[in-house]
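What follows is a short report on a single structure.
Left out: one protein chain. Kept in place: all the others.
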Amino acid sequence: MDIVGHLINGQLNTSSTRLQDVFNPATGTVTKQVAIAPKATVEEAIACAAAAYPAWRDTPPLKRARVMFKYKELLERNADKITALIGAEHGKICHDAAGELQRGIENVEYACGAPELLKGEFSKNVGPSIDSWSEFQPLGVVAGITPFNFPAMVPLWMFPMAIVCGNTFVLKPSERDPSTAMFIAELLQEAGLPDGVMNVVNGDKEAVDTLLTDGRVKAVSFVGSTPIAEYIYSTASAHGKRCQALGGAKNHAIVMPDADMDNTVNQLLGAAFGSSGERCMALSVAVAVGKEAGDALVAKMADAMTALKVGECSDASNDFGPVITKEHQEKVVGFISSAESQGATVVVDGRDARVTGYEDGFFVGATLIDHVTKDMESYQQEIFGPVLQVVRVDTMEQAMQLINAHEYGNGTCIFTRDGEAARYFSDHIEVGMVGINVPLPVPVAYHSFGGWKRSLFGDLHAYGPDAVRFYTKRKTITQRWPSAGVREGKSFSFPS
Amino acid sequence: MDIVGHLINGQLNTSSTRLQDVFNPATGTVTKQVAIAPKATVEEAIACAAAAYPAWRDTPPLKRARVMFKYKELLERNADKITALIGAEHGKICHDAAGELQRGIENVEYACGAPELLKGEFSKNVGPSIDSWSEFQPLGVVAGITPFNFPAMVPLWMFPMAIVCGNTFVLKPSERDPSTAMFIAELLQEAGLPDGVMNVVNGDKEAVDTLLTDGRVKAVSFVGSTPIAEYIYSTASAHGKRCQALGGAKNHAIVMPDADMDNTVNQLLGAAFGSSGERCMALSVAVAVGKEAGDALVAKMADAMTALKVGECSDASNDFGPVITKEHQEKVVGFISSAESQGATVVVDGRDARVTGYEDGFFVGATLIDHVTKDMESYQQEIFGPVLQVVRVDTMEQAMQLINAHEYGNGTCIFTRDGEAARYFSDHIEVGMVGINVPLPVPVAYHSFGGWKRSLFGDLHAYGPDAVRFYTKRKTITQRWPSAGVREGKSFSFPS
Amino acid sequence: MDIVGHLINGQLNTSSTRLQDVFNPATGTVTKQVAIAPKATVEEAIACAAAAYPAWRDTPPLKRARVMFKYKELLERNADKITALIGAEHGKICHDAAGELQRGIENVEYACGAPELLKGEFSKNVGPSIDSWSEFQPLGVVAGITPFNFPAMVPLWMFPMAIVCGNTFVLKPSERDPSTAMFIAELLQEAGLPDGVMNVVNGDKEAVDTLLTDGRVKAVSFVGSTPIAEYIYSTASAHGKRCQALGGAKNHAIVMPDADMDNTVNQLLGAAFGSSGERCMALSVAVAVGKEAGDALVAKMADAMTALKVGECSDASNDFGPVITKEHQEKVVGFISSAESQGATVVVDGRDARVTGYEDGFFVGATLIDHVTKDMESYQQEIFGPVLQVVRVDTMEQAMQLINAHEYGNGTCIFTRDGEAARYFSDHIEVGMVGINVPLPVPVAYHSFGGWKRSLFGDLHAYGPDAVRFYTKRKTITQRWPSAGVREGKSFSFPS
Partner (left out) sequence: MDIVGHLINGQLNTSSTRLQDVFNPATGTVTKQVAIAPKATVEEAIACAAAAYPAWRDTPPLKRARVMFKYKELLERNADKITALIGAEHGKICHDAAGELQRGIENVEYACGAPELLKGEFSKNVGPSIDSWSEFQPLGVVAGITPFNFPAMVPLWMFPMAIVCGNTFVLKPSERDPSTAMFIAELLQEAGLPDGVMNVVNGDKEAVDTLLTDGRVKAVSFVGSTPIAEYIYSTASAHGKRCQALGGAKNHAIVMPDADMDNTVNQLLGAAFGSSGERCMALSVAVAVGKEAGDALVAKMADAMTALKVGECSDASNDFGPVITKEHQEKVVGFISSAESQGATVVVDGRDARVTGYEDGFFVGATLIDHVTKDMESYQQEIFGPVLQVVRVDTMEQAMQLINAHEYGNGTCIFTRDGEAARYFSDHIEVGMVGINVPLPVPVAYHSFGGWKRSLFGDLHAYGPDAVRFYTKRKTITQRWPSAGVREGKSFSFPS
């Protein structure tokens, strides 16, 4: 059976004493094994990254950016292989995986602009004949720890920007679907990156803790659940590291009475069920304002959901695939049942989804639950499955209070035609990423990604302009040249 | 005896169950008492700041900035009173206090530019007819905890920017010299700030811990020593707050063989002894490159130091004043003695400084120690007194290794005429603020202040552009308006 | 009779061989005379500005900005005097003059941010050990030529930014109302500006042509009518100067069927009739979409206009004052009559306005004309009087085509609640300044002012960020320091 190992200093390393199974979630079978790095292996990766740092730091940004230009070409040329790898271990449908990859490539495109992005500010004459300017220098070795749900995109949020800023990198991808990260790291080597600048270690908590505590690692980027994000942030911070840790979400859409209901339903289908709802930006709660809007929404939604098709990744006619594990499948089903038992109405029930030929796959069908209330467990927690819950309120103010009261503040959206409603919502909602008739308001690569409240720990958001600040440190230089008669020719004898 | 109390919701509050003495360090006598806030008082201040927040947040930045324009006028009009307050409790000479105030006012001037500084980025057509933009919204209630050595300037690094960004503020100044902060806070009220936007509480660890742990406080800015900075940072971070904590320093100047030695000595006098060396940017170590430069530096320095005059704050002919406390005086003297006993040469000895008429003042005279080495205690720790130590090396590379090996990385400087030396130094030195022939490379108010390594905990530096990012959170909005025939007049009936 | 002269090198100069009458337009009487500068006087002003340039250019931006901080104080302290001066010669009502001054002061506030605004871009390592950065250096002597309709605001659009960028200035204000510019220039001297940095010359075409052709003048900013703007631009350009020349306007508001009609009428009253319509941003055409909206608009407008009061400047209960001259009064009346004769309906007729006690004043009453069409002379030309014309169309597309076909493209507005309409309008309308429910979309001082098409000649807009670019020239420096063994101590002998 194939073993997914580590990439250290440009070399693949598959020897390991500990291995863990990797599943195809559509078939429910083990397809590979992943090596679990002990502390020493992680330290070796860190050491190689540290050794590669001085030369890479001194490489002009323009040259560093050119590796990213080449990398973009290689990612595009290998797109089919990458989407297949994603599908085989994560289960998402090929068109969805292609979308993920595309979003990842956009971060590489942004990284190509490094010479522009790394400009400092120059001030002439801060005092008489005194100048001052800022430089944004790289940090050194930085680490990324990434989740299973976007095996290509989330790593691509991190390492292209970190590396183009002059840092060297150690990535620890999810051990559930490690092959994608490994392959795209190899492509970066192929693009001409010097050995040791990009390294991948697979592993579990031992690897993570090594990255969090080793003094040579200067910064950590993390995406995952909120409890782990909190642990990562406090541990890394206590060890003197810069850290940004992105956690969970519960993204609400407000459906206003004036919303174009057909368009709204159309948008919600993809936002709620795409990638089986295993996205931190998945739209999992619809808040209908007014009975009329609520009734129409539920009726049209239920109708539209009959056309949704769940299945295996390579069949492009499928809408979404399995969830990541057997355990997770059971958890999602449990949430549906709990909502039901707490009084909600399961309008469309995906608990018994069966896919012919893939009977052991970890499938959950698209589910619609109406009359959910804020005290229900299914409302309070992140389900991370293909489940859309509908909450009903009377006014927009009530809808906003609901959202602002939730512990998470990742994404949110309003469906309306009304300019005032849109502006009031976007101004006063306590959420970091806001959509106006855009159900998945993921910022494009040249803006930055980040939630508020317990959805993100740290000052700076992921990718985009904030990533430049996160992966560099400010140096301010103040310069004065004392006068010595050079201009008048008085001191010309000095070099003789 | 006068009691310095608290400013909460625009009201002075001097009732307190616990009081602490405030000294005039030039006379060694108690002149006032400061109220030590219990937890409940701090919570009251936080509550008032929280109550004032919604209205202040919605006040247009232009209007918020106008309070700062007015504030600048008031600070300038009251400059003499402020410098007298600084002198009476901190001891620094009036011209030095005026300089401190001026640097503080520069931060108010920068805050006047809020409408420009708060601009977000707008992207048209991130997709077909989809726009996206960023807004930088305030955080809510933020806190500042400030040290004794700049009772006006360091608070002014923090609250003008925090407030102009739309936050409300709770300041806890040093209990050693609390009157200045209280007075400048009152002036801000006078400038037209609504009650509750700016609050001051005096206190000790109980007050600090309340600010660090109360959930309503969203961010903490701190300046002080490194051990406390580390505590502040880890505690605030663990309580979900944004934090920047500035700590200690050991600032080296490299004196190159081609330096203009008269100019160098001139610069070092102020940088080493000004404010009794109680500055986190004080130049406390001169690294002479080559025997010739070292000998010349020490000789000229010793000669120039004979003219230095230590004394009481109101006499403008004095160069610097006492240190802050009796205990600190003894500590500084102890460092000088330890250097001597570890083999260094005390060239000019300030241990027995006596000021006529101020025999009980906490004075230490300007001290020059030659042949200091990196294993000496006086080299490894921050002395925070009027002591310049000279280390001798053979090459510039050795000088830089010394600096890069030190745990602190706040400020540094090189004296040279040579362009290559200046550029190589500024590029490769592991220090956040670098001077070329500028011994105190404190960034101007429109750049940002921050050291590297253990001199600063946090991602973002103090004041300047980084302060805007520190005191705001990014919100990204993505907007699409679905087409409904409005343009062609098809849906005009809708508002009827 | 008082003579308004020139301010040259800090000295008032009222000796002149040629004088021209200055009227109070509310009384129709001559109140002052203005000196008309011959070529030699203008050249003297230029020479003084040129002499003052080198020292002012080398004054640090922070110091230059401090003059502007002081200037803001003085303008505010003298606000009543300034508004009285505006009223006495221009005729606008005191509250309107106060608004004008306030908008002017906002440009002074923006100029206070010069240290931030003048930052260049610094790039480390554009090649190996090669750095490059940009500086924005002042141009030298620059000139401003300003119109009668905003005797305080338009000059304040120009000279504060020009001067704070390091240039020296020669202003030629309108000879119709010269006193305001002269007075605010004197206040700038009082604020501490060195002599010769700011100069004012009054005059006519001879003065203008001297400014346009003298080689020492490096740039010209102009605001006035389109034919003159075109002449200014081509003449200044042909003489190697940088030029921005703002011309005429015909600003349309689209009133959509879903607009809140009461709010719309409310907004239009001020936008159409404020300052007697003598504003380049005056809203002079309302395009009603649909018969229903058109009828409602005209009815409500006519009704609301009965409350409007025209009169003398010092009576704050007046809504607007006289137009600037007898000739202009006749021209405005002529446009109303021509519309009538070409088939339009004069709904409210201001041609016979009489103000008791001011029977000789140049008054025109608020006028509303319905059923105006695009072939009418009153539609094609800028009336610059208190006349609102209503054009009726069936669809928003037709309304936009009308606007896009007009030769001017200064300002425009749409009244709607609909997000799609607002976005489509703002994207596709060929106009530089666009309002959504904002009838006078004059950009705030920290954005820039400028129309499209024949409303502006030049690349860069007035005030705001564009003004920084207009009043400075880019210098790009590329720097490399060849290696010579300095770091290793090899070349240390050189300074001996």
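So that you can tell them apart, the chains are marked A, B and C in the order they are listed, and the count of residues begins at 1 in each.
Assume contacts are C-beta pairs under 8 Å (C-beta built on N, C-alpha and C of every residue); 3 or more make two chains touch, one makes a residue touch a chain.
Note that this is a predicted model, so its numbers are computed, not measured.
Enquirer: Given that one chain is not shown, which residue among A:Asp2, A:Asp58 or A:Glu420 touches it?
Expert: A:Glu420
Enquirer: Identify the residue among A:Thr14, A:Thr59, A:Ser129 or A:Ser314 that touches the chain left out of the display.
Expert: Looking across A:Thr14, A:Thr59, A:Ser129 or A:Ser314, the contact with the absent chain belongs to A:Ser129.
Enquirer: Quick one: which of A:Gly10, A:Pro194, A:Gly290 or A:Gly334 touches the chain that's been left out?
Expert: A:Gly290
Enquirer: What does the interface between subunit C and the hidden chain look like in terms of residue numbers?
Expert: Touch with the absent chain occurs at residues 121, 123, 126, 130, 132, 134, 233-234, 237-238, 240, 242, 260, 263, 417, 422, 426, 431-438, 441-444, 446-450, 452, 454, 457-461, 465-466, 469-470, 473-482, 484.
Enquirer: Touching the missing chain, which residues of subunit B?
Expert: 58, 60-62, 115, 118-128, 133-135, 137, 416-420, 422, 436, 494-495
Enquirer: Can you list, in ascending order, the subunit A residues touching the missing chain?
Expert: Touch with the absent chain occurs at residues 62, 65-66, 69, 72-73, 106, 109-110, 112-113, 115-117, 119, 124, 129, 131, 256-258, 289-290, 394-397, 417-424, 427, 444-446, 479, 481-484, 486-489, 492-496.
Here is the rule we use: only the chains that are shown with their structure count from here on.
Enquirer: Using the average of all C-alpha atoms in each chain as its centre, how far is it in Å between subunit A and subunit B?
Expert: 36
Enquirer: If you average the CA atoms of subunit A and of subunit C, how many Å lie between those two points?
Expert: Taking the mean C-alpha position of each chain, the two centres sit 48 Å apart.
Enquirer: What whole-Å value do you get for the distance between subunit B and subunit C if each is reduced to the mean of its CA atoms?
Expert: One centre to the other, that is 42 Å.
Enquirer: Of all residues in subunit C, which are in touch with two or more distinct other chains?
Expert: 62, 115, 119, 124, 417-420, 422, 494-495
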